[in-house]
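Next up is a structure, given as structure tokens.
Note that this complex is displayed minus one protein chain, with the remaining chains in position.
Let's look at chain A:
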Amino acid sequence: MPAPIRLRELIRTIRTARTQAEEREMIQKECAAIRSSFREEDNTYRCRNVAKLLYMHMLGYPAHFGQLECLKLIASQKFTDKRIGYLGAMLLLDERQDVHLLMTNCIKNDLNHSTQYVQGLALCTLGCMGSSEMCRDLAGEVEKLLKTSNSYLRKKAALCAVHVIRKVPELMEMFLPATKNLLSEKNHGVLHTSVVLLTEMCERSPDMLSHFRKNEKLVPQLVRILKNLIMSGYSPEHDVSGISDPFLQVRILRLLRILGKSDDDSSEAMNDILAQVATNTETSKNVGNAILYETVLTIMDIKSESGLRVLAINILGRFLLNNDKNIRYVALTSLLKTVQTDHNAVQRHRSTIVDCLKDLDVSIKRRAMELSFALVNGNNIRGMMKELLYFLDSCDPEFKADCASGVFLAAEKYAPSKRWHIDTIMRVLTTAGSYVRDDSVPNLIQLITNSVEMHAYTVQRLYKALLDDISQQPLVQVASWCIGEYGDLLVSGQCEEEEPIQVTEDEVLDVLEGLLVSNLSTPVTRGYSLTAIMKLSTRFSGVNRIKKVVSIYGSSIDVELQQRAVEYNALFKKYDHMRPALLERMPIMEKTATNGPTEIVQTNGETEPSVVEPKHLPPVTQPANQANDLLDLLGGNDVVPVIQTTMPTKPASAGGELLDLLGDLSLSGGPATAPASSVPTSQPSFLLDGLSSQPLFNDIAAAAIPPMTAYNKNGLKIDFTFERANPNPNVAVITIHASNSTEADMTEFVFQAAVPKTFQLQLLSPSSNVVPALNQGTVTQVIRVLNPQKLRMRIKLTYTLKGSPVQDLAEVNNFPAQSWQ
């Protein structure tokens, strides 16, 4: 059998292959030759064959049949064989392979070999990829070598020990004695690897950490070594661009960081050396900056004095101005870590950070963006937002979602005025509209709803945006919702903030219908626009067009759309009387999230009139403690506090709640007009019930129960009238009529009621909270009581008469017998 070709020969041959197929053919041929050579157990050429196999493995071809051969090479006595054998083991025999453990014995023998280079090979292999079992078996050998005086072996043993500890943490204790005088070595290799070993031990075990701090006095030793490195003259062996052994310096600084963290004494002991390194290190080359970087990280992490911290931040500030991109990147990363704790110091570098937003490098831009958001506060919001919005315009798509979310968050926290807030949102929606997160649409709708005085402005701007571009779904959704709600303001040209545009009802409907048919609109968006069109039926005069549109979609393929259209159709046909009430303006929604601009007005020289007091809100948001007053007075546990209908919580989707309304309607209810309230609020889900209990409703049963006067004092008279709720006969519906015979109006009138525990009570919103003077009108409010037995009730009345508040409590016992039978 001719000698197998040499490695270099093979490499040369393979490189001449012009196609992948040709290469594959050569490789297969050679593999076959190698296989048969292996079968012949040829010792002479095994090494050469395995080397060739390793080359082919690097090209991506399978080489597992060489695994056992590597083992044989390792067991050989020839150094060449061992060298290639161990290399092969490291490439082919990682711990996942079955035959991995077969190496253990060979490695053990070689760890005790007479030639240090063989020992080195074994240590290297063990330290790079030894499995946990292997580490367990051989830890003792490693520990022995850690104590040898041969620095060549000692340094390798130290790193091998690091690997053993990572694989089998319980073995850490075993290496402790050997670490005793590691740091008194002169050899830099040993010093460096010892510091790595000590770092690993301190990081893993708090006990070790305190042991090294207190008992071994590690900090002074490290400080001494570091000092020598800095102060000593030129040492050609370890010099890198004028700095003595930067690798060792960096590792020592890192270990100091761990030792100094949360420990005052250690931190104090290293203060001086840190200051020295920070001020004396050359910054012209990367090496020096690497050391400074590590120093800054250490200063920020330990309990350093403030002067040192300022020094560190200033170093980072200088880094930011460095021409080298890598340095700038590293500075931004570090500043991000420290921005929470040293906020003011970092603020000083804000303009440089903002400039980094314009950098070409993606990593730098991302860091700069994160840092910019961290630095936004009430004082710099306008300037910062300008920069960030500009960034949003021009950044890569991968950033847009995060940036948009960040902008919304910052705007919510620090917006100087509502107009600014809405303008900012508009800007984000129009520039990055397709990237904003899904939950921002309801958030924005809530924000817009609550900015009552900005409605006209907002709807106008959104309308104009829609004219330009209907592709960005979140923008389109918010816009169609607003047009649905405030379309009347749009058409009537009421905008105060900017020049009102002239737009007709038909134009608006054109736009909304356009959304419905456009291919760009998602099903969700179509839902929004259909609902908006429907809402406009109560705000616009041209209802027929809307009716037509709605009926067309009653046969839409999209089930969601079809359902909406069918229900809206039903509204037109059978429930037309309810339509205005159902499609009324949305009330102000309770905010569940962070305080918005309605609550906190950030300083910027601009004050805002505080949010329009929701005077028209029914007094349903009474805090619970008022009800508890009633509880106390009724004397006892047999009273249930008032169950008042609360404001509707934030809807999950703006279009959805209308469907909820419809869902709750009991379609068997008779006709009734809309509640005679002048209040622009609506009570979803009880509307129909409330309606059915209106006195205008002709219910035979109602006539049977006589009304009664519940309260009559100081000019305020409250009458109760009764109906049985239809269809639930267990519910008594009481309507209170409050009238005022005094000369002045009673304003801020609030009626509250409490009943014993066996009953359940529900209070709907009153028609108004002003009881006009001289019996010119009444305030009505509906109470529903479940399972009325012998009903008794405590009522509490509060109102303001001629500027002074009045409060009164009374008990109502004179319910007519028929009201609960």
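Just so we're on the same page, a residue touches a chain if its C-beta (ideal position, glycine included) is under 8 Å from a C-beta of that chain, and two chains touch if they have at least 3 such contacts; residues count from 1.
The criterion applied here is as follows: contacts and distances are computed from a predicted model.
Participant: One chain of this complex is missing from the view, so tell me which of "AP complex subunit sigma", "Vacuolar protein sorting-associated protein 29", "Proteasome subunit alpha type" or "Ubiquilin-4" is its UniProt name.
Facilitator: Protein name of the absent chain (UniProt record): "AP complex subunit sigma".
Participant: For the chain that's not shown, point to the residue among A:247, A:390 or A:572 touching it.
Facilitator: Spelled out, the listed residue whose C-beta touches the missing chain is A:247.
Participant: Among A:27, A:70 or A:162, choose the residue that contacts the chain missing from this document, as touch is defined above.
Facilitator: Missing-chain contact among the listed residues: A:162.
Participant: Give the residue, chosen from A:364, A:395 or A:746, that touches the chain omitted from the document.
Facilitator: Going through A:364, A:395 or A:746 one by one, A:364 is the residue touching the chain not shown.
Participant: Using the document's definition of touch, tell me which of A:27, A:73 or A:87 contacts the absent chain.
Facilitator: Of these options, the touching residue for the absent chain is A:87.
Participant: Which parts of chain A face the unshown chain closely enough to count as touching?
Facilitator: These residues touch the chain not displayed: 7-8, 11-12, 15, 44, 51, 54-55, 58-60, 78-80, 83-84, 87, 91, 94-96, 115, 117, 120, 123-124, 127-129, 131, 152, 155-156, 159-160, 162-163, 188-189, 192-193, 196, 237-238, 240, 245-248, 250, 254, 286-287, 289-290, 293-294, 297, 325-330, 360-364.
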